[in-house]
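Okay, here's the structure, questions in a sec.
Yeah, one chain of the complex is gone here, protein chain that is, but the others are all in their spots.
Each chain carries a letter (A and B) given by its place in the written order, and its residues are counted from 1.
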Amino acid sequence: MKKTQKITLNALLAALAVSISAAEGLLPAFAFMPPGAKPGLSNIVTMYASKTLSVYNALVIVVLKAFFALFTRGATAFCMSLAGGVISTLVTAYLLNRKNGRLGCIGIGVLGAAAHNTAQIAVAALITNSGIFYYLPFLLIASIVTGSITGSILHLTFSFTEKRSTE
Amino acid sequence: MKILKQRDILVLACVLAVAALLYFCMPNKKGSIAEIEYDGNRVAEVHFAALGENEVKTFEINGVTIKIDREGAHVAASVCKGQVCVHTGKISKAGQTAVCLPQRVSVRITGNAPFDGITG
Partner (left out) sequence: MNLKKPVILILLLLLVLPLYGCGQNRAKTDRFYAMGSLVSQTVYGADDALLQSVESDILRAENILSHKIESSQISLLNKEKTAIFDDDIYDMLKKAAAFCADTGGAFDISLYSLTALWGFDSDHPTVPKAERIREALNRTGYQNIVFGEHNTVSLKNNTSLDLGALGKGYACDIAVKFYREAGVSGIVNVGGSIGVNSKKPNGEPFVVGIRDPFSTDPSDVFASIALAAGFVSTSGSYEKRFETDGILYHHILDAKTGYPVETDLISVTIVCDSGLYSDMLSTACFILGIENSKPLLEKYNAQAIFIKKDKSVTATEGLRAAISFYKDYEVHYI
């Protein structure tokens, strides 16, 4: 990929991630989920970035997302977004770029979602108290669902863009 | 890159197993104490057992209003923007927490009641 293409792709993905994140922010709280739990569709973007660009690019997008949360929802949202984003990006980047024993997109999506949720609960527990771990089993089950969805969309995106790739 | 391999099913099963393990080994009974914390410090503690039939205790901490009655605790109002805490609703099970993150106030239900009963 040429340098200009990389820069534009970065910018596009960053904007996409932030806007998906903003849209999700409008969703109401779910039963059995800790207040604030979201489907995490913006993770599709970061996962795509860590495969087509690099994990560093993906991490920058994560930080940008976190700052957006800081300006719109406050300091605590910043910490949660950053923690969840960084951990899940590291995990998915590693899984996506392995040569041997690769997992399918759904598996990667689920593990990324699980890592994201667990990291966020850990941060929330630090800010408040350990009682919040009560929600972990429900979040993990949710991460199977959301991770499968994000993983599937990621796969679709890959097959779509690969077909159209002129490299 | 494939969408789904056999290994993926294994991964899903593992996550499910961990979730199930956590769920069943967590204390699931109705909690006996509501602990209110601000900035990580315990500010108030209410024993459900000691409340009267229709008694409601109200606490105002850092702009967050918490009401506790025999059935459980909930955040009645808050000055925060998201109002997520208020939407949490009433909690009563041990381990459940209603949190106002921006105001750093939380009310948590614990089952590790120092008192199994109060006489008097």
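As a convention for this text, contacts are C-beta pairs under 8 Å (C-beta built on N, C-alpha and C of every residue); 3 or more make two chains touch, one makes a residue touch a chain.
These figures come from a predicted structure and were not determined experimentally.
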{"item": "Among shown chains, those touching the left-out chain", "value": "B"}
{"item": "Residue in contact with the excluded chain [from B:3, B:46, B:61 or B:85]", "value": "B:46"}
{"item": "Contacts of chain B with the absent chain, listed as residue ranges", "value": "6-7, 10, 13-14, 16-17, 20-21, 24-25, 27-30, 45-47, 49-53, 111, 113-120"}
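Here is the rule we go by: only the chains that are shown with their structure count from here on.
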{"item": "Cα-centroid distance, chain A relative to chain B, in whole angstrom", "value": "26"}
{"item": "Of all residues in chain A, those that touch chain B in their complex", "value": "28-29, 34-36, 73-77, 80, 96, 101-107, 110-111, 114, 124, 127-129, 131-134, 136-138, 140-141, 143-144, 148, 151-152, 155, 158"}
{"item": "Touch list for chain B against partner chain A, complex", "value": "1-5, 7-8, 11-12, 15-16, 18-20, 22-23, 26, 35, 37, 40, 81-82, 84-85, 87-88, 93-99, 101-102, 104, 106, 108-110"}
